[in-house]
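Every protein chain but one is kept in place in this view of the complex.
Note that the chains are named A and B in the order they appear, and that numbering of residues resets to 1 at the start of each chain.
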Amino acid sequence: MKQATQSKQYEKINAFLIFFVIVSCQIGVGIHGFQRVIYEEAKQDAWISVVLSFILAHIVVFIMFKTLEKFDGLDIYGIQKEVFGKILGKFLNLLYVIYCTFAFFAVLKNYIEVVNTWVFPYVNARFIAIAILLIVIYAVTGGLRVIVGISFFSFFFLLWIPPVLIFPLYYSNPNFLLPIMEDWAGILRGVYLMSFTIVGFEILNIIYPYIKEKERKNANKYAQIGLLATFFLYITIMLITIMYFSGPQLERVIWATLTIFNIIEFPFVERIEIITICLWLLIVLPNLCLYLWAAYRGVSSIFKIELKKFIWIFASIIFIFTFIIRSRTEINTMNNYFGQISFYVVFVYPFLLYLFASIKKRRRKGTGDSS
Amino acid sequence: MFNKKKKNNKEQITNEQTEMQEPTKHYSKNELKQTLEILSKEEFINLIKEKINSPSDFIIKNVTDEITIVYIDNLIEVKSLTDLTIPTLQNISDPTPQTIKEKLPLAQIDISNKLDILIYELLEGAALIHTKENAEIIIAKISSYQSRGLSAPENESQVIGSQVGFNESLATNISLIRRFVTSPNLCNEKFEVGEDTITSISLIYIKGVASEEQVNTIRQRIESLDVSGLIDSAILAELIDDSSKTVFPQMLLTERPDRFCDGLLSGKIGIMMNGSSMGIVTPVAFIEFFHSKEDQNLRWQIGTMLRLLRLFAMIFSIFLTPIYVAALTYHYEIISQTLIVPLSESRAIVPFPPILEALLLELIIELLREAGSRLPTKVGQTVGIVGGIVIGTAAVEAGITSNILIIFVALSALASFTTPNYVMANIIRFLRFPIIILAGIWGFLGIMLAVCFLLIHLLRLTSLGAPYLAPLYPTRLKDLPNSLIRLPLSIISRQAVNTRKGDEESTKQKDSKKVSE
């Protein structure tokens, strides 16, 4: 109840905007090079891993909504406090905040690494970090309305990708997709590795109370449609990648999507991957803003802190981290860790939370103390 | 912190403005607030003279022994004074204020013994008639106001549509508006603002169509204005804007009565000010600055095409030169094989890096435009030709710039002039400069940083508490047919962007404003 009053009336968003939030959250830096990691495990069946991981995501989102609907008007921080008690709840909230911070940092660092590799090898990564952080700060201080607005507009900056993907089809070889379903274990490992790429929808846990009350029951529908939209983008890119590269070649390509874009030529413009990378700033921005905002919601559920103050502290911490993790190998290690953590936080934890939440609810009903 | 003028908005709104014959007290200085007693002719004249600092154009006319008229030269209509007032007064046998008021063949006559009212009316152009043995003074309102005739709107000209524009007289303008909108629901609230200028402001809206919330907000903002003088409605608009830190205007200035009335009909609020030929229309969305009244007068297919063309021109105008700078400074890889030879050949002997070259040329174009707009029309044209052709050709031949950049800069300047709104066109040209600098520093990444910043900035802006980027975001499906595009009239909803009356939305947005303060 406290949370519901905290999420002010004016900041409430329409349910259909959840679609844009989901799409912009899920499409971030992962899409540049997710193919290689999954291909290494699942080989030419990597696309099956994508399908399976999205089916899993649909189920997870469904469970998330079930949990959230049980405690109408609470976000995950409120639910954790309610289910696990004040102290344990606050501790879990802190962990969730750390997860959001980690996610923020991973997205930022990976994006800067791409920029450094492809576009500006001589620009110091820290300057790019400061510039992006300043933009993020400016956005987040505008409130949720502005953040969702960025997600909304960034979606339209994605729309040019599917038509452009027709070009690489010229170089593709459908034989590379065969034989189908060779190694199930590899496919499942691929599903696990896909988690780093498609996380982002866990933001639903925090944004849910901000959906207009009247439309909340539709939110699940829009979230699922959003997942479907990203699924189509990911599966298209995956299929084209497998057909475009030969296997051992793909295993050595770090950013397969960008390498595909590399070959596309227009009469006036070539090498559109350079433009894509710069344009990607706007695609990455909603990711960063939402994670920062989610972290703020979490911290403010633990102790009182002003938004502006928190953002500056947060940005400084992130900035300090950029000094620690610098080389490609360090980034890869970080990505591996983040992949594992995110799998448990996003794909496993919601089931546990749902379990605990239903136990708690049932017990309450038993004692007649319904909320 | 964002809004200085709202500091004393607790003041209650009363209805007195609507009947408005008497000017309200708070415009006058306290020392003037005195009631006259019975004064002799000399005493009266001296008092008035003293209060208005005995100007040279103060004229005293003794009609009879009992009746004296004082007025300020050039502010009154001499004809009605000499032909109507003086003969009538001479024939009155019993000159009391009441009889004079009855007998005088004038439309507006008042009687008052309040000094502040008398002074105010005198300065507005009334003749004060003093009668012996009476404390009350007759105010004969025979003011003459010199205003230019109605002429075609010059800044917002259009081919199809009405060819009349506002002029500087509030009365004329309101009569124009009333001729477009004859509805009895057309409300016209009068305010007087400015300690020294005492400027009349009319708040015009259609009751039942405009949102009450927004009318109240505007009313409060105008009432809490604390300025010594107001000369133009553009200044008024800046003073009552939501945010004055941004370059983007949140209120639309128009000199077209048809556009003004179109706004009123769709639920917007209009503000007219005496002495200014521009009406303010609010709330407006960003998109509406790229609309022209003509889009609606043409068929929808053509209207849509024109609107899209303008939007394209805006994007083109902002980003063309920065893209040139970014591509030539950092991203030579993206230039295609066929283009790279002419580009590098044209730049071969240019001594500056692309960023300086672009800034220089943009500056020259701005100079030409500014010189052209400050000079009389005929000379302005000459400047354009001299600048455009002579300087351009000479600059290329001297090797200071490349001819391809000249084309780009000229094109983007041309594109910026397609924006129907002068204020917005200026902003578009202004925006180029920071983006060029960013492009010169970080290439396309710099341009993208600028795009992100602009997008966030526009998302944060509000107009009268309503989001600036509506109906795109927050998406209002009902308004979309009349935003980026223009669909047939049967599809377009009458209610305009951002003016949901009685809708919970506007209430919420208002809340948001209050909270953000």
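Quick note on the criterion: a contact is a pair of C-beta atoms (placed from the backbone, for glycine too) under 8 Å apart; a residue touches a chain by one contact, two chains touch by 3 or more.
The rule is short, and it goes like this: contacts and distances are computed from a predicted model.
Engineer: Identify the UniProt protein name of the omitted chain, choosing among "Cytochrome c1", "Sulfite reductase [NADPH] hemoprotein beta-component", "Spore germination protein" or "Cell division topological specificity factor".
Structural biologist: "Spore germination protein"
Engineer: Considering the complete complex, identify which of A:T117, A:N332 or A:S358 is in touch with the unshown chain.
Structural biologist: A:T117
Engineer: One chain is left out of this view; which of B:I349, B:A394 or B:L414 touches it in the full complex?
Structural biologist: Only one listed residue reaches the unshown chain, and that is B:I349.
Engineer: Of the listed residues A:Y171, A:W184, A:F268 or A:F323, which contacts the missing chain in the full complex?
Structural biologist: That would be A:Y171, which touches the missing chain.
Engineer: In the complete complex, the non-displayed chain touches which residues of subunit A?
Structural biologist: Considering the whole complex, subunit A reaches the absent chain at 43-44, 117-118, 120-124, 127-128, 130-131, 134, 171, 173, 175-176, 178-179, 182, 244-249, 252, 259, 262-263, 265, 270-271.
Engineer: What subunit B residues would touch the chain not displayed?
Structural biologist: 328-330, 332-333, 335, 337, 340-341, 343-350, 353-354, 437, 441-443
Keep this in mind: only the chains that are shown with their structure count from here on.
Engineer: Indicate the whole-number Å distance between the mean C-alpha point of subunit A and the mean C-alpha point of subunit B.
Structural biologist: 46
Engineer: Any idea which subunit B residues touch subunit A in the complex?
Structural biologist: Touch list, subunit B to subunit A: 330-331, 333-339, 442-445, 447-449, 451-453, 455-457, 459-460, 467, 469, 473-475, 508-509, 511-512, 515.
Engineer: Write out the stretch or stretches of subunit A touching subunit B in their complex.
Structural biologist: My answer: residues 8-14, 16-17, 115, 119-120, 123, 128, 131-132, 135, 138-139, 142, 145-146, 149-150, 152-153, 265-272, 274-275, 278-279, 281-282, 285.
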